[in-house]
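The following block contains the structure, expressed as structure tokens.
Of the protein chains in this complex, all but one are displayed in their positions.
== chain A ==
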Amino acid sequence: MPFSVFVSDDHCFSSEIFDSEMACLHDHSCEDHDCSADWSLYKHIDISKVTALNEAVPGSVKSVFKAWEQRLSSSEEHLESNEGDPELLVFIPFTSDVKIKSISIVGGADGTSPSKMRAFINRDGIDFSDAESMQAIQEWDLAENLQGVLEYQTRYSKFQSVANITLHFPENFGGDTTQIQYIGLKGEATQLKRDVVATIVYELMPNPSDHKARAEGGGGLSHVE
């Protein structure tokens, strides 16, 4: 099926450069407030619970989630994989269910940008062997996107209620390590929260005064006075 190169302000069409997946190019001068408002899904990420596997510096994955304007600022740390191993696995939980429209990745220079991306939805505890054997919900071939102008669209119907997303980057463009400077998510957040037992309090002995759940009067039983 022939694809035509057709880029406009309003919406993007698939281009022949990027074969099967849909990618989009911003040709309009990106007014900051416009674009940054779109890429605001990072506010709904539960940053403290973001983890990555095979990262060289533990905890550095948290630095790649920032505002659109700061996507190119390389002064802060970025996510880098271990020496000689380009695979990366990033687990992103959200504070509420979100709908993801598209994803943008800014990689590193000299072949350290990831070349493939695979996504898994609502599965936690995925490690590399799981990622390799499981069928991803969607896969993309990435291009080197140092300016951060490329975005990769999702099959929106499958990304409707996302509590967490896992991104697997199996390969890069030949570099020794894989570097990621920025991961941007575009979409909208619903206000639905999944039930999670956040804090557990352990009791040695039951203390009824701590458990004033029922109303004082009646104690839950119905009385016929």
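Basically, a contact is a pair of C-beta atoms (placed from the backbone, for glycine too) under 8 Å apart; a residue touches a chain by one contact, two chains touch by 3 or more; residues count from 1.
Methods note: contacts and distances are computed from a predicted model.
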item: Listed names "Phospholipid/glycerol acyltransferase domain-containing protein", "AP complex subunit sigma", "26S proteasome non-ATPase regulatory subunit 4 homolog" or "CIB3 protein", with the criterion being the UniProt name of the chain not displayed; value: "26S proteasome non-ATPase regulatory subunit 4 homolog"
item: Options A:46, A:69 or A:127, residue touching the unrepresented chain; value: A:127
item: Positions on chain A where the hidden chain makes contact; value: 53-54, 58, 82, 85, 87, 124-125, 127-129, 200, 202
